[in-house]
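The block that comes next holds chain A.
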Amino acid sequence: MALWIQILPGSGKPIYAQVAEQISEAIAKGELASGDKLPAVRKLAAELVINPNTVARAYSRLEQAGLVTTKTGSGTYVSDPKLRRSDAADINILTERMDTLITRGLNLGLESEDIIAMFKARIDKFVSKPKAGRGKND
Partner candidate 1 sequence: MTEPVLQTEGLTKYYGSVLAVDHLDLAIPRGCICGFVGRNGAGKTTAIKLMLGLLRPTAGSSRLLGCDSAALTPAIRQRIGYVTEGHRLFRWMSIAELEKFQRSFFAKQWDDKFFADMIEYFDLPKKRKIKHLSNGERAQVSLALALAPNPELLIMDDPTLGLDAAIRRQFLEGMIELIMREGRTVLFSSHILGDVERVSDRIVVIDKGVLRANCSLEEFRKAVKKVILSFADSTPAEVDIDGLLHCRRSEKELELILVSTADDHIAEWADKTGAEKYHIVKMNLEDQFIEFTAPANHKRMFRWEEI
Partner candidate 2 sequence: MRFLALLRKELRESLPWLLLAAIVLLAIGGFLLRQAQTYGWYDWSARDFSSSSITRTYGLYYRRSPLQLTGPVLLLTSIGLGLVLGVRHFWIPYFTRTWPFLIHRSVSRSTIFWAKLAAAAIGFTASVGLLWLVLYRYACRPGRFPTPPTLSVFTEGWLFVLLGLVVYLGAALTGLSTARWYTTKVFGLAFAGIVICIVIFQCRLAYAFAAIIIGAVILLSQIIDTFAKREF
């Protein structure tokens, strides 16, 4: 799985965040199903040629977000969506971000139907069954 994670040093985004985001995106898209095992920290570090501490930090980020759970001595697994906690604060942040996007869309002169259609199209990319391997990149 490590092969599709892209590291961009010098992008301004910390490398641990790049790893965490790409894994959480894969989880959202269903490419990593609940119960799937993430690669061992050292293995992923060697494959991506990044510091093992960076991978460990990315994993602990994902764990804080409830996306993965670490079983001592066995590894890190994608957690069950039902067990992921989504408290009010998280929902609030999400609403704020959506507000930003909606504002931008309306400013561009889009109708609310257009925006909804765009949201729908994007969401389909995530929830539709991925084709062989990763499916399309975007």
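The candidates came about this way: all candidates are chains of the complex that A comes from, given by their letters.
Here, contacts are C-beta pairs under 8 Å (C-beta built on N, C-alpha and C of every residue); 3 or more make two chains touch, one makes a residue touch a chain; residues count from 1.
Computed from a predicted model, the values in this text were never measured in an experiment.
Chemist: Pick out the one candidate among 1 or 2 that is in contact with chain A within this complex.
Modeler: Only one option touches chain A, namely 1.
Chemist: Considering the complex alone, what residue numbers of chain A touch candidate 1?
Modeler: These residues of chain A touch candidate 1: 7, 9-15, 42, 45-46, 49-54, 57.
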